[in-house]
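Right, I'll just put the structure down here and ask away after.
Here the complex is missing one protein chain, while the rest keep their positions.
Up next is chain A:
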């Protein structure tokens, strides 16, 4: 649905105009006050790389980066992010190369079905941006908001451990 349909119940809920930078591209968007950032991405913009696993902030599949920091996009309303810089899984790779975290995920087979993967990768990149997770135990603890039902945890750990220093600009591990 690209068009904005009238609000339920015929009430005159305002449609808000927000400005959002998504993966470096400026968007001027009309959003309704109840639209989550996740639904804005998936349903209004057809950016389905960001996943919906629970819609309740319990699984982490919808993790994106707002101004570089991790956020569960299902738990935040789009209207709250006027002027924000948003990075999603679609915005990490360059034209010709995967982001180091994405490459590490492929190398370590850090996924199976792939559905939690965008959220795992965004969380890990967020940890790098935030200067966190400097030990194995911290990686495991701080990544625990991202569920993986396939049980790829140890491979995810190895991928994150290898790529974090690269993401922080510390060279290879």
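To be clear about the criterion, a contact is a pair of C-beta atoms (placed from the backbone, for glycine too) under 8 Å apart; a residue touches a chain by one contact, two chains touch by 3 or more; residues count from 1.
Heads up, the rule we're going with is that contacts and distances are computed from a predicted model.
Per UniProt, the protein behind the absent chain is "Aldehyde oxidase"; the candidates were "Sugar ABC transporter permease", "AtuA-like ferredoxin-fold domain-containing protein", "Aldehyde oxidase" or "Insulinase family protein". Residue A:61 is the one among A:20, A:37 or A:61 that touches the chain not shown. Remark: the omitted chain is touched by one listed residue; of A:27, A:132 or A:157 this is A:157.
The omitted chain makes contact with just one of the residues A:16, A:107 or A:132: A:107. Seen across the whole complex, the unshown chain contacts chain A at 1, 5-10, 32, 34-35, 39, 42-43, 46-56, 58-59, 61, 88-90, 92-93, 98, 102-103, 105-107, 109, 111-118, 121, 139-141, 143-157.
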